[in-house]
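For chain A:
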Amino acid sequence: MAKTKLMAMLTALLVTASGVATAQTSYKIGYLPSTVGQALTQAWRVGIENALKDKKNVTMQSLDAQMKAEIQVTMMDDFINQGYNAIILQPIDAAALTASVKKAESKGIPVITLNTDTMLPHAACVTMDDTGAGYMVAENVGKSLGGKGNVAILQSPPGAQAGVEREKGFRAALAKQYPNIKIVGAQNAQWNKDKGIEIMNSFLQVNKELDAVFAVNDNMAEGAMIAAESAGRLGQIKIWGFNGQKSTLALIEQGKITGTAYTNAYNQGGMAAKYAMDLLTGAKKKGAATEIIKVPPFAATKDTVAQIKAEDRW
Partner candidate 1 sequence: MSANSPLLLECKGIDKNYNGPMVLANVDFSLKRGEIHSLVGENGAGKSTLIKIITGVTNRNAGSIVFEGQSVPVEHNKIASERLGIAVIYQELSLIHGMSVAQNIFLTKEPLFAGLPIIDINKMNRLAQEMIDKYGFDLRATDIIDKLPIAQRQTVEILKALSNKASLMIMDEPTSSLTSTESAQLFKIIRLLKSEGITVVYISHRMEEVFDLSDRVTVLRDGKLVTVLEKEQISPAEIIRLMIGRALSEDESRHRMVKKEGEVVLEVEHLCCEGKLKDISFKVRQGEVLGFGGLVGSGRTELMRAIYGIDGFDSGRLTYLGKNYVPSVEKSIAGGYGFVPEERRLQGIMGGISIVGNIGVANLDAISNSAGFVSGTKEREKADKAISLLKVKPANPDVLVGNLSGGNQQKVVVGKWLIRDLKLLIVDEPTVGIDIGAKEEMYQTIERLACEGVAVIVVSSDLPELTRLSDRIIVLRKGQIIKEFAEGVVTEEDVLRAASGIVEGGTQ
Partner candidate 2 sequence: MSVSAIRRLILVGLLISIGAALSIASPSFLTLDNLMTLLQEASLTGIVAIGFTLVLITAGIDMSIGAVIAITSMVCVNFISYTHLPAYVFIPIALAGGCLIGWVNGFFITYFKLPEFIVTLATRGILAGLALIAAVKDDQGFVKNVFIQDEVFLSFGETVGPVYIVTIVFFVLAFATQLFLKRTRAGTNVYATGANPTASRLSGINTDRTLIGVYMFSGFCAALASIFLSARMMTAMPDFGIGSEMDVIASVVIGGTPFTGGVGDIWGTVIGTLFLALIKNGILKLGLSPYIQPIVIGGIIVVTVIADVWYKGFAEKRATRIARQKQALAKEGV
């Protein structure tokens, strides 16, 4: 018994040590989100893990780029140098990660990006439809305000593409369909809740008449909700978030947050992992252009949130 175990360990060692020789039977997949500390990136990870659960010959490793593009580039290099077979990447910046993605692909390592596409073609991009979902949020806000009112936006940091796309979609819809809705403020709340509270407080002080707030992610929406609640104006302001994380969905059920653009992040992560496996096993062939796979958004409000099943909440 002990002998078999030892043999198995030795084999495993040999397998890892000889890397290339056994590439056909054993795969390493790297997962590199912008940061590991967010509900979204954790949900992706769970999605990826679930998709790879029954594949015994696949190992998955994740690294934390700590929201710095320079660090993410270093970590890409590390995945490449360690001979990973595929990389699932959420680029912190489209331009900054392009070179790394190109380098990986040139060494035959397919890269599947999440949410943010890069400038040069690679295997695939599994993305939430940021612009479309932003548009959808604006339509909902416009309808509920009756086409008139003051709106503020909690932005993402400068250069963060996903946030910018969401905001662009939102603004485009308002300009086209609800020209009487005025955007009274837009400030960077750095994706996070604390900053969301701080920025929302200043919006509340400056604007006595504020009818709606769009935060380009749920964390900032939750921050905005806390600020509005302590100012006693929660009932008067429609708050919309983006992503649809579990905690936000619960707040929507309680009626504290108006709605969010929900995407099934588990599914999204799973799709990316499945795509990677298909490429590795040869079930799919890599095309010349990036294959864009859009995960459709869903407007979760108090009326519709019940449609999202418990196991799909992240």
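Please note the rule applied: contacts are C-beta pairs under 8 Å (C-beta built on N, C-alpha and C of every residue); 3 or more make two chains touch, one makes a residue touch a chain; residues count from 1.
Selection rule: all candidates are chains of the complex that A comes from, given by their letters.
Everything numeric here is computed off the predicted structure, so don't read it as measured data.
Colleague: Pick the one that touches chain A in this complex: which of 1 or 2 is it?
Modeller: Per the touch definition, chain A is in contact with 2.
Colleague: Quick check on the complex: what are the chain A residues that touch candidate 2?
Modeller: Against candidate 2, the touching part of chain A is residues 16-17, 19, 61, 63-64, 66, 68-71, 73-75, 77-78, 80-83, 93-96, 98-99, 119, 158-159, 164, 167-168, 171.
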